[in-house]
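Removed from the display is one protein chain of the complex; every other protein chain stays in position.
The block that comes next holds chain A.
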Amino acid sequence: MPERIVVPFGPQHPVLPEPIHLDLVLEDETVVDVIPSIGYVHRGLEQLVTKREYTDFVHVAERICGICSFMHGLAYVQGIETIMDVEVPDRARYLRTIWSECSRLHSHLLWLGLFADAMGFESLFMQSWRLRESVLDVLEDTSGGRVIQGTCKVGGVRRDIGREKLDDILRTLVPFEQQCRNLGDVFLNDESVKNRLQGLGIVTKGEAYDLGAAGPTLRGSGVPIDARNLGYAAYGDLDFKPVTESAGDCYARCAVRVGELFTSIDLIRQAAETIPEGPIEVKVTGTPDGEYFSRVEQPRGEVVHYIRGNGTKHLTRARIRTPTLANLPPLVKMLPGCQLADVPVIVLSIDPCISCTER
């Protein structure tokens, strides 16, 4: 009978890029149980809603996370606009879509690099992040910020992208897509990577659905649910299908993210080519009175912003359900039975974002 020991994994761990905290119960080097803890980097951002006016809180929402910042801002302003019955112009919706997909690209490329690093492939890490630089350059040239775009506001967007710049983006996409294919080929077809990922951290389709997984973790198990199908922003006008895999292991989740790179490139292309002319914002008067659940698909999964106002300049409640919070139960399901050396790979395969989760 091997002795059981408890090993704290995180919040400060040399392999993990996020301060996730899991207490692992081990027998020899096999994980038999996992106890997650949340709260290490709690900042109380939801509470700020009672101290900041609803027009200012979008800046707080965008700083919930540095990697999926645009989508948080978008989810928040969509909620306010729905409560206040504000009709956003078409051009603004398309611009939001373009920035959303650029954010998804840079987030997935960042994740691919960190994932490679967790497997010990530092060169692959560098290749991914070098590729990401061109996406960050596009974001900087169109919004003024590489990471915090700051373009969403209640009633529209604060900045336009001219036709010349859109054509420039379309031209940039051609070599970028080829480079993504080369990179994806390494992640999907290299024997070393496949040996490390296949059959690891399996969550079946039924389990993923029952446990409430979100995003690539859910789609990697074969469930084709994606909040973009709700048709928010301009997604209702564009041709979009979720990327799914069926194996439910680390390799499948990686394959979904690689596939989503190309989906994002296609969506940017569609939006940049068909964006309508017109204004980019409408004037907003009054204050929100009512409540709404705003759902947006982040790179990691579906984020829900619950917003409640009572007619004053300050909201009474904001509640944010981040995709990582939804992916913790599947993670606890994945880990028992694996070797200790595989824990970083499995943890990273759900793409945890702890600053979002513990907000």
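The working rule: a contact is a pair of C-beta atoms (placed from the backbone, for glycine too) under 8 Å apart; a residue touches a chain by one contact, two chains touch by 3 or more; residues count from 1.
The rule we apply is simple: contacts and distances are computed from a predicted model.
The chain absent from the displayed complex carries the UniProt protein name "4Fe-4S ferredoxin", chosen from "Succinyl-CoA synthetase subunit beta", "4Fe-4S ferredoxin", "Cation:proton antiporter" or "Formate hydrogenlyase subunit 4".
When the full complex is taken into account, the listed residue touching the unshown chain is A:182, out of A:182, A:246 or A:312.
Which of A:87, A:164 or A:191 touches the hidden chain is settled by the complete complex: it is A:191. In the complete assembly, the contact with the undisplayed chain comes from A:150, out of A:79, A:150 or A:301. Only one of A:13, A:52 or A:317 touches the absent chain when the whole complex is considered: A:52. Residues of chain A in touch with the missing chain: 52, 56, 59-60, 63, 123-124, 127, 130, 133, 137, 140-145, 148, 150, 158-159, 182, 185-186, 189-191.
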